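Removed: one protein chain of the complex. Kept in place: all other protein chains.
And then chain A:
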C-alpha cells in the first residue's frame, strides 16, 4: 500500500509523502486490532453463555482466557487509537480545521462508546472471581453493543469523507448550515457500516478458530479444542455468505455513488457499455491494460445486471480529479484480492455447513483444517484490502470533491515527518512484537497449566504475570503482614 504514496502530483508539497506514509502505516497497524476489538467480545460472551447454560467448565475456561486476550489487544488498541487521534491534528490540520464541525460528531459518539467499552472490559476481566456469575455475565452483555456503537462513529466519519453531505459552502468556500443528521447518514454510510461489522465478525471468528485449528492439526482433539474451534468458526461461517451479498451490494453502491472510485476499482478507462471485467491486470497511464484475465461483458453485468449498463470510465473526469493509473491499479488489486479471499471463505463455510448438516460432525479432511487455520490471516488481509480499496480509490481527495489530500496536510517540514515516521516504525515494531510475545507467553502458560491439571498436580495461578491476569500477591517482605494464598508465582522479581 505504500507505493500508493509514491505517486503524487508534481506540485504536491514535500511533506505530503511522509504524512501519507505515516498515516497509512499507523492505520494499517491499528486495523489489525480492530476485528478483535469489535467482535471478540461477542464471541467471548457467546462462549460464556454456553458455559453458564450447560454448566460447562471448559467453555468458561475458554471464555475467561479469551477475555484476557481481548483485554491485551484492547490495551494495544487504545494506544494505537490515541496515536491516530493525535495524527488527525499533527498530519491533517487542514481537514480538521475546516471540516471538524461537519463530520467530527461521529468521533464524539465513538469516544463515549469507547469509554464505555474500556470500563466494561475492565469490569468483565476483573469480575470473574468476585462477582456473582450471573451479575458478571450481565455486566459483560453490553460490550458488543458498545463496540458496535464505536464502529458507528468511525464509519460515519469515513463514509462522510467518501460522500460528503450535510453542509453548504459560503462565498469563501467554508462549510455553513451544517446538518448533522445528513452528515452522519451519508449515502455510503449504510453499505460501509454493515460491510464493516460483518467483516469484523467473520475475521475475529476465523482468527480465533484458526488458533484451535492449528492445535487440531497437531493432534489436540479434546473437548477444549473442539469447543474453541466450533463456536468462533460457526459464527464466522454464518457471517461469510452474508458478507458475500453485502460486499456485492456495496460494490454496486460505489458504482452509483462514487463512479470514479468504481472506475478505479475495475480499471475502467473509457465510459462505455458492455464493459469487460478484469481480474487483476495493470492499468497504464495511456489507458491500456496489461496482464490479468479479461471476462467480456461481466463488469457491466455486475454493475447493473445487464450488459447494456453504462460504466463510467476514469477519463470522464479531469486527470487532476481522479486516481492516477498506479493508484487505480492498487485499488483494483486490493479489491480483487478481497473478492477472491471472500469467495474462498464462502467455499470453506459451505464445506463446514455441508459436513455438519449431513453428518453432524466436524469435517475430517486435513485440507479443511489447513484452510481453517489460514482463514484468519486471510480475512485480516481481506480487511486491509478493503481499507486500501476505499482509501486509495478516493484519491486525490481527502473530502471527496471538496478537499484534496494536499490541501489538508500539515506545514511541518518533511524532514521532521520522516524522522517521526522512522520513530513510529521502530516504536510500533516494538509494540506489536511485544504484543505477540505476550500472546504467545499466555498460550504457553495456559498449555502448561493444562498439562499440570492433567497430571493432577496442583495448578498455580498461571497468568499471574500477564498484563491482565489476576493480580499477584504482595511480594513477601518483613513488613508485609498478609500473604494471600494465590500468588505463588510472584517471585518473578519485578525490577
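Everything that follows uses one rule, which is that a contact is a pair of C-beta atoms (placed from the backbone, for glycine too) under 8 Å apart; a residue touches a chain by one contact, two chains touch by 3 or more; residues count from 1.
Here, contacts and distances are computed from a predicted model.
Novice: Not counting the visible chains, the remaining one has a UniProt entry; which protein name from "Potassium transporter", "Cytochrome d ubiquinol oxidase subunit II", "glutamate synthase (NADPH)" or "Macrolide export ATP-binding/permease protein MacB" does it give?
Specialist: Answer from the UniProt record of the missing subunit chain: "Cytochrome d ubiquinol oxidase subunit II".
Novice: Which one, A:244, A:356 or A:446, makes contact with the chain that was left out?
Specialist: A:446
Novice: Touching the absent chain: which residues on chain A qualify?
Specialist: Considering the whole complex, chain A reaches the absent chain at 55-58, 60-61, 64, 68, 72, 74-76, 78-83, 85-90, 93-94, 96-102, 104-105, 107-112, 114-116, 118-123, 125-131, 139, 167, 175-180, 222-226, 410-412, 416, 420, 423-424, 427-428, 430-431, 434-435, 437-438, 441, 446, 449-450, 453-454, 458-472, 474-475, 477, 479-482, 486, 490, 492-495.
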